[in-house]
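Notes follow once the structure below has been shown.
One chain of protein is taken out of this complex; the other chains stay put.
Note that the chains are named A and B in the order they appear, and that numbering of residues resets to 1 at the start of each chain.
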Amino acid sequence: MAVLKWVRTLGITLPIVLAAFSARGADTVKLGLIEPFSGPIAAVGRDTLEIFEFFANEVNQRGGVLGGRHIEIVPLDNAMNAEKTTQQLRKVIDDEIRFVSQGVGSNHALNIIKFLMRHNRRNPDQAILYLNHSAVTTSFTNELCSFWHFRFDANVDMKVAALATQIGRDPSARKLYMLNQNYAYGQAFQAAAQRLLAERAPEAELVGDELVVPFGKVLDFTPYIAKIKASGADTVLTGNWGPDLVRFVKAAAEANLDVAFYTIYAGIPSSVAGIGAKDGIATQLKQVTEMHENDALYDQQPADLLDTYDRWRQQTGKSIYSERMRWTIEYFAAALDKAGSDDPALVAAAMEGMAMEGPAGPMVMRAADHQIIFPMVISTMTEDVGRPFIYDGEDYGVAFATDGWIMSDAIELPTTCEMKRQ
Amino acid sequence: MLIGRLTPWIAGAAALIALPHVFSSGFALTLMSQIGLLIVFALAYNMLLGQGGMLSFGHAVYFGLAGYFTVHYLNFIYEEQVPYIPVTLIPLFGGLVGLFFGILIGYVSTRRAGTTFAMISLGFGEMVTALTLVLVAIFNGEDGIQADRVLGEELFGITYGPNIEVYYLIAGWCLVCTLAMFLLTRTPFGRISNAVRDNPERVEFIGYSSQRIRWLAFSLSSFFAGIAGALHAVNIEHVGFEQVSVIQSGLVLFMVYIGGTATFVGPIIGATLLYFLQSTLTGVTEAWVLYLGVLFVGVIMFFPGGLAGLIAMHQPIWRVRARLLAPLLIPYSRFLAALIVCVLGCIGLIEMLYFRSSRLSTETELVIYGVESDPFSAGPWFIFVAAAAIGAFAVRKTYPSAVSAWNTAIADARARPPG
Partner (left out) sequence: MESIIFAMFNGVLYGMLLFLLASGLTLIFSMMGVLNFAHASFFMLGAYFAYQISEGLNFWAALFVAPVIVGLVGAGIERWGLRPVHRYGHVAELLFTFGVAYVIEELVQMIWGRVPVPYEIPELMSGALFTWQGFDYSIYRVFMLVVSVAIFVALFALLTYTRIGLIIRAAVSDPVHVATLGHDIPRIFMWTFGFGCALAGVAGVVGGNVLGTEPAMAIQLGPIVFVVIVIGGLGSLGGALAAALLIGIITRLAIFYDYGLGSLLLSLGLEIDTTGLLRDFTRITTAQVAPVLPYLMLVLMLIFKPRGLFGTRDV
């Protein structure tokens, strides 16, 4: 937050500071956004904030919700720390914010889900609804599912299902090497891939399956590159993200390893910046997303949406990356209007089963587990064609090109959720 | 005499009881609860750094491991796999976990003192952090482990569901641990620990093993760190790898050092101030880590005694006669005014630099000190550079007179008989 309320803070007493944080307009619908806005991965949190504020503003410009009320995004910094997340949730209760969103870090998402389960049970008249825009742990919509949680991103299993389906279609993917981060998410990716590849890409053989210590601890990936080369693999499948992906891809490119990389998170701006055009193109880096700007379907979107996209690029100097965050806002606005109230329980009920037009056909918020279902697209990093990848006004010299769409029926997986509705 | 000694403790207890009635919001309660357990952690850490002369970059290991075991124990109680312990006493269990690991790891690491000890502690810190991510069955990786602290009614119908009850749990343990650690400094062990810090060779001459003393101090410190870790687990109902990480260890080091290592109250001041600043500033500026780092470096360079050390410097003066502090007022306020101008100028510059490098398009204006400042025009830069430069110049000018005022005052105080 660059808007510094220094004058208030310098009067360094607790009540003044607390008052400063809670003094806000009364006629808005507040959505608390709990993300890291400081610390090492603040860039991710701040990008999220920008998207939320931009698209909330779009809704407000259209006339707002509930007959003219505006959506207000309230940023709450958790500095990527679990205790701060809890602390911010208590502030959310103090400030009578009834809706929160979060997505960076599934550990924080888990915290919020468990916290709200307890809080909403103990205080049903102060219930809070959680809109999860990016945390992908599958169990949130399986055994941990909750009436107060909605997910607007595909879960790990769905993303792996999309990748496995595409690998099944790809005749050059015959020998697969899998490498993942050794923690809950990476292991979930590994387990899902082992299961789904057997089903959907039976001709592809798994020639390697590796787990590595996560979060930037591995500085040099060349031993893995040597193993991949020795295994004769033609395709790498990895759930890695952040520095663990960047270093892996760069090491492969530098050793002229002739493989294609199937990933989930190659398109995150900091990863694109870290990998660079040359190495990304050399490794045929692929990502699975909800949409990308160079797909043929892009130009078939409604005119006002295209107009919004143009304004986004112009204002922020950034490519459209996270459609799911826009959907979170759109669903929120639509559910508020449908419920005709800002009561979280009514909004949640309105959101269940709600359908919207997505980029490649209808998408639906499945009522059984509050998991959104939508078609996904696999795309490969190529040279600077069509709409280039830009971030902070800088052209990174790459673009993404579509390999194929995976329709909803191929992504929709059964759920074990037994939803308790109050 | 006894009453006089008990006064600060009674006042502290009264303040702990009264605080939640003044600040009753959920945010304030969580903040105060966190500060309470961090005070325990900081005091435990100062048993090493201040009293034992051991600089550790990995003390969060005992804090965090105790948290993990506590959360597991709570969950096992739920599943009725282990004997029941009331939540009121669960911090003691955490303390024993800390003690166990303190004895184990301390045996290896306290063989050396000084810089080597610091490096070993860093090595253990890195290793345990990595293991918490890799050993998924025990630590559950990045997600950490959740627990429910409500196990049923205990004495007087307390369930620890409401935050206020947890606050009083933490306040109670904080008071007990603080008292225990204070008394520990007054025992022969506390004294010999100081001696090991100052001159291990002589300690050996009078028949003690300095390594044993370090080991004992380390183990006891880990015990109290474990209590703090268990309280943290009960307060947040979650433990993750952040709690054992080197970042958490660094934070407690910052708290203790900025507060002051030489006095008993230093860590209390440091923990309170830093955690309060951290919790409130994160929402205001993204540069707070930089400010924290600069504050830390500044304290090391100019006030190695920390904030408590600054206060303690004046103790001999007001012990004699409080009125002797009066001549300090003007030179001190001149110096402070200069410092504030300089700091405000620097903060303005830093905020503008941050705004220029990482501004979001939805943030269209930068408001510093209530005034909109455009970091892309020369005006604000000129003003802040001028403020920083003039302030820095004035700081240099006024500092000697502040120092000489203190020198005069202390000489005055020494010349007079105590009365």
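Quick note on the criterion: a contact is a pair of C-beta atoms (placed from the backbone, for glycine too) under 8 Å apart; a residue touches a chain by one contact, two chains touch by 3 or more.
Computed from a prediction, not measured in an experiment: that's the story for all the values here.
Peer 1: Of B:301, B:378 or B:415, which sits in contact with the chain we cannot see?
Peer 2: That would be B:301, which touches the missing chain.
Peer 1: Thinking of the whole complex, not just what is shown, which of B:92, B:290, B:340 or B:410 touches the missing chain?
Peer 2: If we include the chain that is not displayed, B:290 is the one touching it.
Peer 1: For review purposes, identify every residue of chain A that touches the missing chain, sorted by number.
Peer 2: 40-43, 182, 210-213, 216-220, 222-224, 226-227, 229-230, 243, 246-247, 250, 254-256, 269-270, 273-274, 276, 278, 391-392, 396
Peer 1: Identify the residues of chain B touching the omitted chain, counting contacts across the whole complex.
Peer 2: Touching the missing chain: residues 53, 55, 57, 108-109, 111-112, 114-116, 118-120, 122-124, 126-127, 130-131, 134-138, 246, 250, 253, 257, 287, 289-290, 292-294, 296-297, 300-301, 304, 350, 353-354, 357-358.
In this text, only the chains that are shown with their structure count from here on.
Peer 1: Using mean C-alpha positions as chain centres, tell me how far chain A is from chain B in Å, no decimals.
Peer 2: So the centroids are 35 Å from each other.
Peer 1: In their complex, what parts of chain B are in touch with chain A?
Peer 2: Counting only chain B, the residues touching chain A are 23, 25-31, 34, 130, 133-134, 136, 140-144, 146, 148, 161, 163, 232, 235-240, 242-243, 276, 279-286, 288-289, 347, 351, 354-355, 358-363, 365-370.
Peer 1: Spell out the part of chain A that touches chain B in their complex, as residue ranges.
Peer 2: So the residues of chain A touching chain B come out as 1-7, 9, 14-15, 17-18, 21, 37-39, 42-43, 46, 49-50, 53-54, 57, 75-77, 79-84, 86-87, 90-91, 93-94, 105-107, 110-111, 114-115, 118, 122, 137, 182-185, 187, 213-215, 217, 315-317.
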